[in-house]
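I have a structure here, written as structure tokens, and I will follow up with some questions on it.
All protein chains but one are shown in place.
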Amino acid sequence: MTSQTIHWYRYASPGNLYQLAGQLIPWFAVPASALFVVGLYLGLFVAPTDFQQGDAYRVLFVHVPAAWMGMVLYVVLAFYAAVGWVFNARGSSMMASSLAITGAMFTFLALVTGALWGRPTWGTWWIWDARTTSTLILLFLYLGFISLQSAIDDPRRADRAGAVLALVGVVNVPIIYFSVQWWNTLHQGATIRIAGETSMAGSMLVPLLIMIAACWLYSVAVVLARLRCLIRERESLMTRSVVIE
Amino acid sequence: MKPMSSAATLRWLVWREGTLAWRRRSDVLGTLFFFVMVVSLFPLSVGPERPLLRSIAPGVVWVAALLASMLSLNRLFAEDHADGTLEQMLLTPHPIYVIVLGKAIAQWLVSAVPLILMAPLLGVQFGLSVDAPFVLMASLTLGTPVVLLIGSIGAALTLGLRGAGTLTSLLVMPLYIPTLIFGAGSAQAVLVGSSPAANLRLLTAMLILTAIFAPWAAAAALRISLE
Partner (left out) sequence: MSWLTMPTMGGYGFYVWGSYVLTIAAMVGEVLFLLRRREALRDRQEHA
């Protein structure tokens, strides 16, 4: 056994995972806060007003990171759930469960900020195009995962059932996206594209990237914090000795 | 006694489920009546103008078929689970994949085929003519097995849970969307004068993929639910 193997399996124990998560959180929370401040400043103040959309385009600095995180977190959730199922690793399954609420929240924010962006720019609160419809379906997938896990009392059954659902979901997401695009072109959906499609000026791209990074770091911190709560709730016997607070 | 081959198991399962369903005819007919009634609600809610009804007919029939199929999902596993038969079935040496597939086929024959036969009549009620009702029927023939197979995964995951019926529906409805799009889309294509071939081909592809992978996922879910 190499030292790397030992290192990895050590954190399969929830007690060690709890400690690791606790150590990691500040390393993500502090940079996240800093990047948020910088990103908000640049996005709201410094970035120039858009020629076509006026200042309404600034919504994109929260909309795009939210949409991005919603999608990424679902894939990460499916990954952790699968690992937890295949390797029978409780810690991995608990990571998946911790990711769900944050992912759902970001997806919901993406939908709402998208509507707030759409109203002044496209003239309508909601549009049934491929991307918005797929984001809505993603929210349903998240809610399904959360509902299923909360309906099952036995934690291990909840973990594994969630893994099956998440895997089926993640495999279906490309199929769903393709079918919605198909449906959209058939019914001559709007050809309006958001500013993200055109090449972006550096002064707009930089705040956007900073906000995406900030949301990503925030997500890691929040998910690890939720993981710690979940470990404490589920493995109370094990962590009692580890919890120093 | 020689153990049964998978094909024989399949035949036996279909025969068994069919016989049981026949003895509970009212359950099965209930699905059909639900389908007819849901479809009938739409003219009452949107008005009887022919052009409007014709344009929404494929969508309405398809959504009603989806809802009716979802209702029948609890008959897949829950009843056998309640009296312990399901666990006995899983103890046999037959792969769970075959058991799931057998139950899905039986359920399709018993619940979905009446819907498929009824659909063109309802389509005509909505003003569909010439090819459209038959394309609708074809799309349902290809799509309802997909719906049942995907639904079997949901039914297996929620086995024995409180509120399983509603929860199953919530879980599987997002997964039904591609089937719905291609299914309703095929009849709609006929309405606008283009060919339904692409939609039907995509539906066929979905059916093949689902028939291969869904019973496997449902089998895994059954094992998880029954441990």
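So that you can tell them apart, the chains are marked A and B in the order they are listed, and the count of residues begins at 1 in each.
As a working rule, contacts are C-beta pairs under 8 Å (C-beta built on N, C-alpha and C of every residue); 3 or more make two chains touch, one makes a residue touch a chain.
Since the structure is predicted, the reported quantities are computational estimates derived from the model, not experimental observations.
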### Query
Which of the chains on display does the removed chain touch in the whole complex?
A
### Query
Just one of A:F28, A:W117 or A:W183 touches the chain that is missing; which is it?
A:W117
## Note on the structure
Touch with the missing chain holds, among A:L35, A:M105, A:L148 or A:I212, for A:M105
### Query
Since one chain has been left out of the picture, which residues of chain A touch it in the full complex?
40, 44-49, 54-56, 58-59, 62-63, 66, 101-102, 105, 108-109, 112-113, 116-117, 119-120, 218, 222, 225-226, 228-229, 232-233, 236, 240, 243, 245
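Basically, only the chains that are shown with their structure count from here on.
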### Query
From the C-alpha centre of chain A to that of chain B, how far is it in Å?
33
### Query
Can you list the residues on chain B that touch chain A in the complex?
153, 157-158, 161-163, 167, 170-171, 173-175, 177-178, 181-182, 185, 188-189, 202, 206, 217, 220-221, 224-225, 227
### Task
Mind listing the chain A positions that touch chain B in their complex?
137, 140-141, 143-144, 147-148, 151-152, 157, 160-161, 164-165, 167-169, 172, 175-176, 178-180, 182-183, 186
